[in-house]
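Of the protein chains in this complex, all but one are displayed in their positions.
Labels run A and B following the written order; every chain starts at residue 1.
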Amino acid sequence: MRTPIAYFLVLSSILFAIGTVGVLVRKNALIIFMSVELQLNAVNLTLVAFSRMHNSLDGQVLAFFSMVVAAAEVVVGLAIIVSVYRRIRSVNVDDAEALRG
Amino acid sequence: MSASGSLWLIPALPLLGAAINLLIGKRLGRSAGILATALVVASFVVSVAVVGSLLALGAEERIHTQHLFEWIRVGGFSVGADLRLDALSAVMILVVTGIGSLIHLYAIGYMHGDPRYGRFFAYLNLFVSFMLVLVLGENLLLLYVGWEGVGLCSYLLIGFWFEKTENANAAKKAFVTTRIGDTAMMIGLALLVLRFGTLDFSVIFGSAAGTLTKGAATTIALLLFAGAVGKSAQVPLHVWLPDAMAGPTPVSALIHAATMVTAGVYLVLRMHVIFEISGVALTVVAITGLVTMLFAGTCAFGQDDIKRVLAYSTVSQLGYMFMAAGMRAYSIALFMLVAHAFYKALMFLGAGSVMHGMHEETDMKRMGGLIRKMPVTGVTFIVGALALAGVFPLSGFFAKDEILEVASSTGRPWMYVLGTVGALVSALYMGRLVFLTFFGRARSEEAEHAHESSLVMTIPLIVLAVGAAVAGILDTSTDGLISRFVEPVVGSVPEGAAGIARSAVVTISLSLAVVGLFVTWVVYASGKIDWLALRVRMQPAQRVLEHGWYVDNYYSALLVTPGKAAAAWLAYVFDAKVVDGVVNGIGAAVRALARSGRRLQTGLVRTYALAFLAGAICLLVYVGFRL
Partner (left out) sequence: MQADLILFWVFAPISIASGIAMLLMRNAVHSALFLIVNFFCLAIFYLILGAPFLFAVQIIVYAGAIMVLFLFVIMLLGVDGREDLRERRLIAQRPLAVLLGLGFVLEVFFAVHGAIGFSRHAPAGFGKVNEGGNTQALARVLFQKYFFPFEVTSILLIIAAIAAMVLAQRKARAVTQAEMEAHNAALEPAVVSSRPIA
């Protein structure tokens, strides 16, 4: 492979940053959630890159586990979003401000 | 039970009466009074028995003590509940219980029908109990307990009919004024503890001469005397006694004639050792007594209220006693105390009888000719008045005479002269009182229809009259029975060779008394002078005397009004604005803090997420730099 590993690391950090900005800027809960998924994927990319760099499969296994957990998380998260929607009839996170002090 | 072992009964019996009457007085009804009287009589009987056993001992060993229990022990300072019976306290307990019994008996009839009958007797018994503790205490702290206790009972009893505001005010005035003296006395007690480490009489009197410097003794003595000034209503703390006449007459008789006000005299007599180490203190005592005697005597002359005449008269007579004490004639002061207890209590009870007959009227201008309607009261009262005026052979004559003789013979001419003037003044005001009240024409409806009081009220009058008359035999001279009896405790009467002869003293004072009485008879009872017109013409002067030389008004302007203003300022300005301001301010500050803190809680997920990110980046940078 001729691509320096560092390129993958920087790329993943860019994707992570995009995901972070998405979490902070968007108001639709579902899109926020999708941004979180983007963040998770960026991290997976980093893991696999390092696995290649260190010549071991641990990184790939960890990425695999990350995917599993992300799947579970998506299931529960979407169920929560549906419950909250039933309550406040909106997926706008700004409408869920009952904890406002 | 031995004499020493039964000392505790003397104050305990009336205390029991007080407790019973406080708890179930209402249910007892009329028996409350009988119970209370019986217990005081029982205390009197025990006192007589105990004093009798005291007399059986030799002169120098006449002391019974009883240690009840250890009351206070703090570090090296300890105070026991100890009772001491020596010659001085023996005389006092006999006076307190004896005259107290008679007054209790009188009160059964006087207070009949009062809704708080039982409580009255509870307070009265409580007072007697405290007074006995005062005079029987072996140490100054017990004395102070009794001192404060009688002050409390005085407050309760003066304001017994508290529904009338002026009665409640009089009670307050009495308490506050005596408080001033009590506080000074407390400081004196503290100084004594500092010097001696204890408040026991035996220790203090034993080592006083060696331990106290003249200056220290003066300070302590003056502080203690300040307490006496308050309690015995001497100038300048005399203002409460005339107002205290608002209380029921038995109260005036017991507390403000026979017992409580004499506590000051007892204190000086008891602590004379310290007073003598400081010569200055004794001079202060004598001068205070002299001034008070003349001042109060003049005021008594200007009063129209029969009880107020007697009140000022009490103040004046107490002045005499302090004069005697100041001249080191302690036993004579004590004798005068005894005689005064008899005739003043008699006159107060007599005044109460007059008031009952006159439907609670106290203005002498509306009385007159009562001797025909109330013979027993009248005759007994006259006996008392003559005793006070110092007519031979009644008790007052001997007492007053001996004081004047000591003044003259120990080279105190001013005291003698002014004392004699005071004797004239007392004859004048007593004569005025007697002639206005009992002689002449009846000047009002009530006087027309007055009637004699019941037996339960007249019997004590008769007994007291007998006492007032014959008590003189107790101390016919400076070497009389009482003087010799109390000599081991208070020393002998100083003698001297200065001044005029004894017979001259006697003649002068006796003739002045007669003159005074005659003059008042002419003015008030003979009908030859229109005293009402005379009074109108002398209105301004009479006013001054009636208002007690306006001392009350001065106090009010100088102390009471600024005091009330200060209190109002503290309550409405300082407390409301500053104290409440601080408290509310703290609350407001907390709220403001919370309000600004609350802004962190936006309730929006996105701000929280931003905070996460910022924190995470900081951490990252930190870790990055560390590595």
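As a convention for this text, a contact is a pair of C-beta atoms (placed from the backbone, for glycine too) under 8 Å apart; a residue touches a chain by one contact, two chains touch by 3 or more.
Because the structure is a prediction, the values reported are computed rather than measured.
Residues 602, 604, 606-607, 610, 613-614, 617, 620-621, 624 are the ones on chain B that touch the missing chain. The chain not displayed touches chain A at residues 1-11, 13-22, 24-28, 30-31, 33-35, 37-38, 41, 44-45, 48-49, 51-53, 55-58, 60-61, 63-65, 67-76, 78-83, 85-86, 91, 94.
Here is the rule we go by: only the chains that are shown with their structure count from here on.
Inter-chain centre distance (chain A to chain B, centres taken as mean C-alpha positions): 94 Å.
The touching residues of chain B, when paired with chain A in their complex, are 598-606, 609-610, 613. Those residues of chain A whose C-beta lies close enough to touch chain B in the complex are 20, 23-25, 27, 32, 93-94, 96-101.
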